[in-house]
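Heads up, one of the protein chains got dropped from this complex, but the rest are sitting where they should.
Residue numbering begins at 1 within each chain, and the chains themselves are lettered A and B in the order written.
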Amino acid sequence: MITQTLAALRRINHVLAVATGVVLLVTAGFVILDITLRQFALSFGGSDEISGYVMAGLASWGLSYALTELAHVRIDLIRLQLRQGGRALMDLFAMTVMAGTVTLIAMKSWPVLEKTLTRGSRANTPLETPLWIPQAVWFSGWVWFAVSSCILVLLAAILLFRRDFAGVDRMIGTVSEADLEAGK
Amino acid sequence: EELSVVGSWSSLPLHKQFETPFWTKTLPDASGGEISVQMTTHDQMGIKGGDVYRMLGDGVFDIGMTVADYAVGDAPELEGLDVPLVATTPAEAKAMVEAARPMVEDIFKDRFNAKVLAIAPYPPQVVFCKGDIASLDDLAGKKIRGSGRMTTKFLEALGAEGVNVAFSEVPGALERGVIDCAVTGSGSGYSAGWWEVSDTLMTLPLGGWDPVVTAVNMDRWDSLSDDTKAMITAKVAAEFEAPAWATATGSLEMDVACLTGNGECSMGKPASMKLVAPNDADTAKARKILTETVLPEWAERAGTDWAKRWNESVGKTVGVQIPLS
């Protein structure tokens, strides 16, 4: 059950990351089209504005993928001195702090979108982009990051309770450890 | 009382000459030690100009100041404070801002939960062009670096193209022909050496006047005693707002003298740009575009009620009326 949930979470994040990457690639194409058209004085403008929105989306929707890939940077100088059980405990602690912080950020991000919605705010640019669109994408990315973190905390807590330390490590440990124990 | 104050761009004279001395010295001294101030600027905090009033409304800090144009994303009706080309001299600009003040106060109260304390100008925004430009008509078909939504809309209506170029890239972009003209404050243009790569200086306020609004969070304001409120209001008007406007008038003359080589320049080596002063034909043309295209579009963004109010206040002062059906 736990293994399936984790696998499902990873699969979802994988798909999301590919989608985010494709959007980035399309944005690069868009920028290049803009540069090219500019040579013929045909620029449609606004590519820098759209790049900003894509960046905000990438910086929120990619977070959860980095989480399940164990890519978020952690300093493991002390952690590596501990035995397996201590490590698992430390991982769960770090993960819980992270989940709490991220949930707080997601909650505090709502007022940004809320204000935009109630005021009908538009970007201060010739495009006049309705800001709720990029902000909704950005906000939901943080919410999903918070949800993923909380699910991981829950799953890891169950594993720790069952004293499955290796399982905890694979789920929320650090990359070098995971690879070492996979026998690489 | 401790007040946290967030100033406008830390590198510009308005902040260095007026905001900092007023908030960190004049006001605390005048309060006899009652008021102390913590001051920083939005650029030092790493927040965007457009976020200043949003955060001010939330009470993140007590007093904030930034260019009103930055906040029009949240309040399109605020664009009416800085309509380009309707006021051509600092005195006219001051009259325009004064006429708009009651509107601005209502906008800040409703949109940002804030009370307006002062509206001070940045140095007048002028146009640096490469090649021979004699009138507004000559700008058609040119690529122009401007700022502000209404200016960009005006350029579009004129048949020019608005291009987004960072301040520091303007000389290179002018030289390579990426742009033909660029709008900025006269003093910044002189000190950044834009005169080295351009020939014509138009003192036409194509970019408006970029008024900077100083506002205080409404809850914080209400928590102050009536005496303190009266003292702050009086001091801001007399020792911050008034001298800032007085300097704007003087500095335009000096900047133009330095940029054209006509008159006395005490800032350094005078340049020899050709001066194109606003003429009646340009003013008439600008008003035609404004009343036919730019302002009616704004009336749609802001709503007819605001347009009506603008007609009765600013419009009367500057002699422009938005046709409303």
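To be clear about the criterion, a contact is a pair of C-beta atoms (placed from the backbone, for glycine too) under 8 Å apart; a residue touches a chain by one contact, two chains touch by 3 or more.
Assume contacts and distances are computed from a predicted model.
The chain absent from the displayed complex carries the UniProt protein name "TRAP transporter large permease protein", chosen from "Fe-S cluster assembly ATPase SufC", "AzlD domain-containing protein", "2Fe-2S ferredoxin-like protein" or "TRAP transporter large permease protein".
Only one residue from A:V22, A:I133 or A:L154 touches the chain missing from this view: A:V22.
Only one of B:A30, B:V60 or B:L275 touches the chain withheld from this view, namely B:V60. Listed here are the chain B residues that touch the chain not shown: 2, 4, 10-11, 38-41, 43-48, 51, 54-55, 58-62, 165-169, 171-173, 176-178, 192. Summarising the interface, chain A meets the missing chain with residues 14, 17-18, 20-22, 24-25, 27-29, 31-32, 34-35, 38-39, 47-49, 51-56, 58-60, 62-63, 65-66, 69, 71-80, 90-91, 93-94, 97-98, 101-102, 104-105, 108-112, 134-135, 138, 142, 174-176, 179-180, 184.
Here, only the chains that are shown with their structure count from here on.
Those residues of chain B that touch chain A in the shared complex are 50, 54, 58, 69-76, 111, 143, 149, 152-153, 156, 161-164, 301. On the chain A side of its complex with chain B, the touching residues are 41, 43, 45, 48, 111, 115, 119, 121-126, 128, 131.
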